[in-house]
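Only one protein chain is missing; all other protein chains are in place.
By written order: A and B. Residues from 1 in each chain.
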Amino acid sequence: MSKISCQCGHENPYGTELCEQCGRPLSKKAKESDIVDMRYEGASRRSQTYKSSIIDKIWNFFSSVKIGVGIIVAVLLASAIGTIFPQKFYVPATTDAEYAEYYERLYGVVGKFYFELGFYDMYNSWWFKVLIGMLATSIIIASIDRVVPLYKSLKKQRTRRHPSFMKRQRIYGEGAIENTAESFAKAEEELKKMRYNVKTENGAILAEKHRFSRWGPYVNHTGLIIFFVGVLLRGIPGFYVDEAMWIREGETRNIVGAPGYVLENKGFTLENYTKEEAEEVFGAALDKVGSIVKTYKTDVTLYKEKEGSLPGSDNLEKVEDYAIVVNKPLKFNGYNVFQMDYKLDELKTMTFHLVEKSSEASLGEFTVDLSNPEKEYDLGNGASVNMLGFYPDYDGIKDGEPYSKSPVPNNPAFIFQMNTPEKPTGEKSFVAIRQTLEVEQNDYAIKFAAAETRNISGLTIRKDKTLYILLLGGLVFMIGVIQGMYWQHRRIWIQEDADGHVLIAAHTNKNWFSLRKELDKLRQSTALPAYIDRQDPELDKPEQEGDEEIWT
Amino acid sequence: MVRKKNKKTIRLISRTALLLILAAIIVYAITSKDKVKVLAEGDKAPDFELVDLEGNAHRLSDYKGQGVFLNFWGTWCPPCKKEMPYMEDVYKDFEAKGVHILTVNVGEPKVKVELFRDDMNLTFPMLWDKNKTVMDLYNIKPLPTTFLINPEGKITKVIKQGMTEQQIVEYLESIQPK
Partner (left out) sequence: MDLVTISSNLLLVSFVAYLVATLFFGGAIKKSKSEKAYHNSKWGTIGLVITIIGFLTHVGYFATRWIASGHAPLSNMFEFTTAFGMMLVGAFILLYIMYRTPSLGLFALPIAIIIISYATMFPREVTPLIPALQSKWLFIHVITTVIGESILAISAVAGLVFLVKNIDMTKKSKQRFWIEAVMFTLVLVLGFVVTSTTFKVLGYEAEFTYIDKNEAPAEITYHVPPLFGMNEYEAMTPGAMTPWVELPPIINAQRLTSLTWSVAAGAVLYLLLRLIARKPLAAVFQPLAKKANSQLMDEIGYRSVLIGFPVFTLGALIFAMIWAHEAWSRFWGWDPKEVWALITWLFYAAFLHLRLSRGWEGQKSAWLAVIGFVIIMFNLIAVNLIIAGLHSYA
């Protein structure tokens, strides 16, 4: 790969379109064009240089913007397809068969294909991840390939450019003016006033501003890469905790995923808006929809294992009381505990009477705390009740014994022994909801009197060490897009050629309108040739003749 | 010319390296699934301290140098119930041989556990994990789950199902100190 020598003597890398120093068009394409392509300053992108090995070919593939846009569009389409029907994680099913059934039942044949093609779990599919990976690869390689030559080229640019470069700029003008030197001095002064960096080189001016905006794309790409790294780190154990737990009112429980911390649920509150509090404003809306929830709240106390104690030892110290509401998670040591869900009205206590069957007289009542029942309930007057069996989720008799299918008190059943002065040896009774069984005819019975319920809070526990990395990625991205999009790299070249003609050319990477405004302002105070914008044929005729009325 | 060739090699190597790294990352991202570290065979068994139904504290580290058969269970779980008598049968013999059976109830009401024990005439220590701390510590999902911990304090096996009496004996023997 040979270097390309320019007439000015500068050696340019292979593939260069415009000489890095003087701007002479070098390639055939550049020589033939009316307006030169100023992207990357006509510098040679590395990818275009070498096409020999397979690695170079892969490299060039990812370096191409066309491919990059293709990948973006592919991600876009895949994402869109993923929203047609609910994704797997919003579907109430667990097995593949259930999923298949769900999609087919609700969405028919289309749903069936949606499931079978794997679109129902689009964002976790391997090929979606491959697409994202390709996007990241493309961002990295395309940026590396462009930023280096652009940097070199902008660094090497000379103040005086070759006329063939000037003539091929979109904004160009030439003409003879009187008193060139004075005009140039004035122009330099005016340009500086407009906050341009002005360089001069015997009869040539290069005014430049906001070159930093050229780095915007590379900065924002860096931000994206940082973001991707953050997402990737979440896959490493320890960086990311995502757990959920149910905790009953009154329960004290280890916090899942947060070793060493214990939470006590002191009460769950679900509150609706009432008309009384804001009749005037919200009355109409409440009439229309019935009720609107105001708060989901779990009052908790957070405990921590004391230093040096072992897990499970119950050697706890209180950290704080807190009310977890939606949008206000409990935060400690990098963990966040969120209010996510709730279940209302699980049985908490049941109150019973001990009754003499014949007289229906009560010998007293006792209350069973279903989460912490007692062995014996003393009713006074010599009567007591012993707990012989407790089946919180009674599900019939199995192997000759009552069977509880879970530890949750959905359908509590008990075997009580009733001790009374009349029957000091006791009578046994099996008591379940709406059911009483007796081994032999009893004189006494246990009668259900009342029940209390409690609520369960569904909490989510998160710890995400990558959040700050993600945030940094977002910040860098924002800096990049703002520097690249809210500023423009503008350059104005003014020079006198060998024949005493004055040439003026200007370039900006965007926002030509403002550049023209600045040029017009410059021409107001300084005698400089009129210019044309060759991409705006609709510009008023008078302008080309030097009429300044329009843009003043 | 030599410099040029060098440059070309460097370019090839650096490009290959970058592409390979990126490819490896993509493969990693696709294959990695477990975000939570789960205790596995070969890990050190984390220490804990729980009280039994009588109120005596047990620490795992108390049994250093001896084998520990750590069984997590619940009263409502039929296979748990089934293997209890098997453990009862052999527990005394193995205690003499330096292997201890520790059962951990996963936070049911104490009375319920006591009724269960009395009903089944069990005499081995039943630890009561009332805050489910140790259950979470050992990432217990299905019940019963049994951990075999050797005299060095390492987990040698995790059994996530019920066991026969013979299996229990074999497992206990496997962690017997030599």
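Miscellaneous remarks
Here is the rule we go by: contacts are C-beta pairs under 8 Å (C-beta built on N, C-alpha and C of every residue); 3 or more make two chains touch, one makes a residue touch a chain.
This one's a predicted model, so the numbers in the text were calculated from it and none came from an experiment.
Taking every chain of the complex into account, the chain not shown here touches A.
Only one of A:Ser79, A:Asn179, A:Asn372 or A:Ser406 touches the absent chain when the whole complex is considered: A:Ser79. The chain not shown here is touched by just one of A:Lys3, A:Lys192, A:Arg211 or A:Lys294, and that residue is A:Lys294.
Screening A:Phe352, A:Tyr444 or A:Trp512 for touch with the missing chain picks out A:Trp512. Against the chain not displayed here, chain A makes contact via residues 39, 65-66, 68-69, 72-73, 75-76, 79-80, 82-84, 86-87, 89-90, 106-107, 123, 217, 242, 273, 278, 280-282, 284-286, 288-289, 292-296, 325-329, 336, 338-340, 460, 462, 467, 470-471, 474, 477-478, 481-482, 485-486, 510-513, 533, 535-536, 538-540, 550.
The rule we apply is simple: only the chains that are shown with their structure count from here on.
Note on chain placement: the centre of chain A and the centre of chain B lie 36 Å apart, centres being C-alpha means.
By the touch criterion given at the top, residues 8, 11-12, 15-16, 18-19, 22, 25-26, 28-30, 32, 34-37, 46-51, 57, 59, 74-76, 107-112, 114-115, 119, 129-137 of chain B touch chain A in their complex. Taken together, the chain A residues at the contact with chain B in this complex read 50, 53, 55-56, 58-59, 126, 129-130, 133-134, 136-137, 140-141, 232, 234-238, 240-243, 252-254, 256-257, 259, 262, 309-315, 370-375, 387-390, 392-393, 404-407.
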